[in-house]
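A single protein chain has been omitted from the complex, and every remaining protein chain is retained in its original position.
Each chain gets a letter, A and B, in the order it is written, and its residues are counted from 1.
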Amino acid sequence: MENNKHEHITSYKEHFSTWLALILLTFMTVFVSVFGADLRTLSVATAMLIATIKATAVAYYFMHLKYEPKIYKAMMAVVLALFAFFMIMITIDYLTR
Amino acid sequence: MTSETLPYTSYLKEKTGIMSWLFTLDHKRIGLMYLYGIVAFFLVGATLGLLMRFELLNPGKDLVDPHTYNQIFTLHGVIMIFLFIIPSIPAVFGNFFLPLLLGTDDVAFPKLNLLSFWLYVLGAFFALATLIFGDGPADTGWTFYAPYSVKTGTNVTMSVLAAFILGFSSILTGLNFIVTIHRLRTPKMGFNQMPLFAWSLYATSWIQLLATPVIGITLLMIVAERMFGIGLFDPSIGGDPILYQHMFWIYSHPAVYIMALPAMGIVSEILPTFSQRTIFGYKAIAYSSMAIAFIGYFVWGHHMFTSGMSGPAAYIFSILTFLVAIPTSIKVFNWVSTLYKGSIVIEVPLLFMLAFIFNFLIGGLTGLALGALAADVHLHDTYFVVGHFHYVMFGGTGFAFFGALHYWFPKMWGKMYNKTRAYIGFAILFVGFNILYFPMLILGIQGMPRRYYDYLPEFTFLNQVSTVGSWITVTGLIIIIVNLIVSGRNGKKATDNPWNGITLEWQTKSPPPLHNFDKMPTIPERGPYDYPNAKRG
Partner (left out) sequence: MNHTFVLPNSGHNFDAKASKMGMWLFLYTELLLFGGLFLVYMVYRSMYPDEFLLASFNLNVWMGTFNTVILLTSSMTIAMSITALQKGNKKLSINLMWITIAAAIGFLVIKYFEWGAKFDHGLFPGMDHFNALPTGERLYFYLYFFMTGLHGLHVIIGGIFILFVISGVKKGTVTPERYSLSENAGLYWHLVDLIWIYLFPLFYLIH
């Protein structure tokens, strides 16, 4: 149908910067976990937060989500919202039992 | 008719030989192969159901022992759910008619479509292989509840793998349809000019895509538990069986809408055609499909009110359950309004649709009784539940399936069926169906539990009524199926547009050529159901 020549081509430099950021975040999360042992629940939260930042970076830059039409982001949002709802309802069940 | 003047080759005759069917990429042939498989399994499932009703003719043992009875109702459930009703309308009529309704010549990924069909065959093989391999078919019920499914000696592993493979087939079909709808609509057909069957398939496909993986992984966990002792659900080695129920119903409740939504789409196609009038509330019906698909994800807990789930969670699930009634009733009101002031032509497909609305109303309202927390404590796991879901599944989706078969029969085979026999078959089926299942609702309220091969003597009369109903139902089914087979062979030639329909599939020949359209189909200007002779206002 439509031609595909207008697709965005991500530069090597952008991929490399993404990679660098991901590696830094990885060492940060290991550092927090190994040396920040007293944080307890807070350390779970930081670990999940860093993982989410990393996942977003992978999706956004490596997987081109940044350059895709809005529909892809909307679909992704629906998927994540559903999953969040599953987590919330199961948590409610287990917390109030 | 004018169509006879031009020579053409229909998709049925374009290529010949068994290989041209088994490895076809044509969506119409794949749809037909699904149809033959699905109807065959429906008959197997119906036979098993008939056996159960025989056993329940009198209290005590009539025919089979308790263990065999457990295996029969499990196999009945697995076959009817995974091999008949989930693939029924999407895989048969979705495959055959979605591209026609959208004005294209195939689905977006024809090879993937063939793969889903073969996965269906493989899954069916696994489901039936339990009859031969291992210690017989599973006796857990189609829900495979842990921990029993982990401990029983019967061949749960293969049944569960069958469900997993069939789920994969279902995911790929859904994926294919979503991309088809996004990418292959005929030029100028926006989402809001799509026929409503396409809308309902779109909503269904999203459920197939996003709910099925959850049960896939849950079933794999059961397999891992049985094979490697990965005890995630068996409390004796660690896990929590209620978590299994959560995981199971996260899929299996939305799956109810995989079964119901396409049926609702069929109703929305057939009613305007036989009222010769535009559908009432196009957007309301289209968007309520999406709403049902969406809300369907939030209500799984209503299957677990008596399982030991917490009170607050149960309240929330109960309230959310009632929300599903809103888009569903929006549809029913719109259908009834479509008939109002229409130029109604009574034909067999329309009768099936009216029966659908009647049955679905009973099924839906009994569903509300079950969704109410207090009532469910009494009704849970009684015959009321069995009656309820058969009214929705068989009375709803099953009737829509046969209605669609009669509606599109002339398009699929280019022959017209014998209408008198079709009327008789329909009438017997409808009467038999209600005699079969209505007593179950009463039995349930009186307290007869489901899934036992025996019952107390005071339930005898209603059980016998129900068993007699099963015989009438089967008679009706046989008449319908035999009539269609005979007509498919020797029926009168059908015209291209016997019902005076207006959606795109009626613009091509009956049966359609391999590439569906020999000229560009034209879409009605004022929406897909703009009947030229309809009274406006």
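Heads up, the rule we're going with is that a contact is a pair of C-beta atoms (placed from the backbone, for glycine too) under 8 Å apart; a residue touches a chain by one contact, two chains touch by 3 or more.
Note that the structure is a prediction, hence the values are computed from the model and not measured.
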Partner chains on view for the chain not depicted: A, B
For the chain left out of this view, which of B:77, B:99, B:281 or B:528 touches it? B:99
Full-complex contact with the absent chain, from B:12, B:43, B:243 or B:290: B:243
Which of B:213, B:449, B:498 or B:527 sits in contact with the chain that's absent? B:213
Counting contacts across the full complex, list the positions on chain B that touch the omitted chain. 7-9, 27, 99, 102-110, 112, 171, 175-176, 178-180, 182-187, 209-214, 216-218, 220-221, 224, 228-232, 237-240, 243, 246-247, 250, 513-520
Which positions on chain A touch the chain that was left off? 1-2, 4-5, 7, 9-12, 15-16, 18-19, 22-23, 26-27, 29-30, 33-34, 36-37, 39-40, 43-44, 47-48, 50-51, 54-55, 58-59, 61-63, 72, 75-76, 79, 82-83, 86-87, 90-91, 94
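By our rule, only the chains that are shown with their structure count from here on.
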Chain centre separation (chain A, chain B; CA means) in Å: 37
Per the touch rule above, chain B residues touching chain A in the complex are 182-183, 210, 214, 242-243, 246, 250, 297-298, 301, 308-313, 316-317
List the residues on chain A that touch chain B in their complex, please. 1, 71, 78-79, 82, 85-86, 89-90, 92-97
